[in-house]
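Report on the following structure.
Yeah, one chain of the complex is gone here, protein chain that is, but the others are all in their spots.
After this line comes chain A, so read on.
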Amino acid sequence: MSETLIKARDLSVGFKIGSGFFGKSILKAVDHVDIDIEKGSFFGLVGESGSGKTTLGRALLKAVPITGGSAHYTDGEVDYDLTTLAGPELKDYRKRAQLIFQDPYAALSPRMTVRDIIAEPLEVMGLTKTREETDARVRQIAAKCRLNLEHLRRFPHAFSGGQRQRISIARALVSGPKFVVADESVAALDVSIQADVLNLLKELQRDLKITFLFISHDLSVVAHTCDHLAVMYLGRLVESAPTREVFKAPRHPYTKALFSAIPSLDPDDRGRAQKLEGEIPSPTNQPSGCKFHTRCPFAIDICKKDEPKLEHPGDGHEVACHRWRELADTLAA
């Protein structure tokens, strides 16, 4: 039986924005999201640019305040309520939950050796007592990330993007986290290095039993690496299921639109990708009813009035759309 590492219900994050001319308002970046991340899984999160993926990841790491709903972290050793976590428990959570930065160039200080970069979290969190102990931990995780002793003595500018990303990963993993958010962590890499880093992350998932929340725009990468896939649109979770199921038979029209827009490797397919028509809604002035109705080719009257709830049909393939049952064949085709 699988266990849930992260369980969030009605999770919301709002930002206060604006001043002057338009006045102040609240931007609902994450809006009543239910999410269950299974222990040991590679959980993919895709969706519209600006739909709240980074914010959701940061909320689960307690890097932005949660403004509504509940979120729990349970790893067998501890059980934390993320909405109220503070003090020494929060400090402990920082060891258990880590972020791999998106940009391997910006994230690494050019003045520190690779050894010092990887060791820093250990020192800041006071996880090791002696320099020997620190060195041993650094060497161990560096080896896992295929960095050798020679590498550890050098400065980051001597490394390629892929090697820097391995350094970032080693730094994120040195404190022994159980939950890692990887936000666009391979987007900046060439496809060969990307394949190499993805194989490494999968290996770490297997060997160290790390649970990953993997945020990406690259659907082919997600299809190859993630066990489970969730799709966001304008702050809401619109679909969530095992990855294969989503690719085989997407249930939400937005997911289908995403798949249709994947650029084909065949130059003769130009212009064949299906386009999403209609106005992209503003997060500060959101559409009524289903938030996708302004662009959905299947929208009917009820879509403009009632917001569809995330349904749990019992087969593990969740979707928030009034018409998913009648559209099933159309979307799977």
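Keep this in mind: a contact is a pair of C-beta atoms (placed from the backbone, for glycine too) under 8 Å apart; a residue touches a chain by one contact, two chains touch by 3 or more; residues count from 1.
We adopt the following convention: contacts and distances are computed from a predicted model.
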item	value
Absent chain [UniProt protein name; select from "3-(3-hydroxy-phenyl)propionate hydroxylase", "ABC transporter ATP-binding protein", "Cyclase dehydrase" or "Cytochrome B"]	"ABC transporter ATP-binding protein"
Contacting the left-out chain in the complete assembly, out of A:Ser109, A:Ser264, A:Ser288 or A:Thr330	A:Ser264
Which of A:Ile6, A:Leu108 or A:Leu198 contacts the chain that the document leaves out	A:Leu198
Residue ranges of chain A at the interface with the undisplayed chain	15, 17-18, 20-22, 46-51, 54, 102-103, 105-106, 154-155, 157-163, 184, 187-196, 198-199, 217-221, 223-224, 244, 247, 257-258, 261-270, 273, 275-276, 279-285
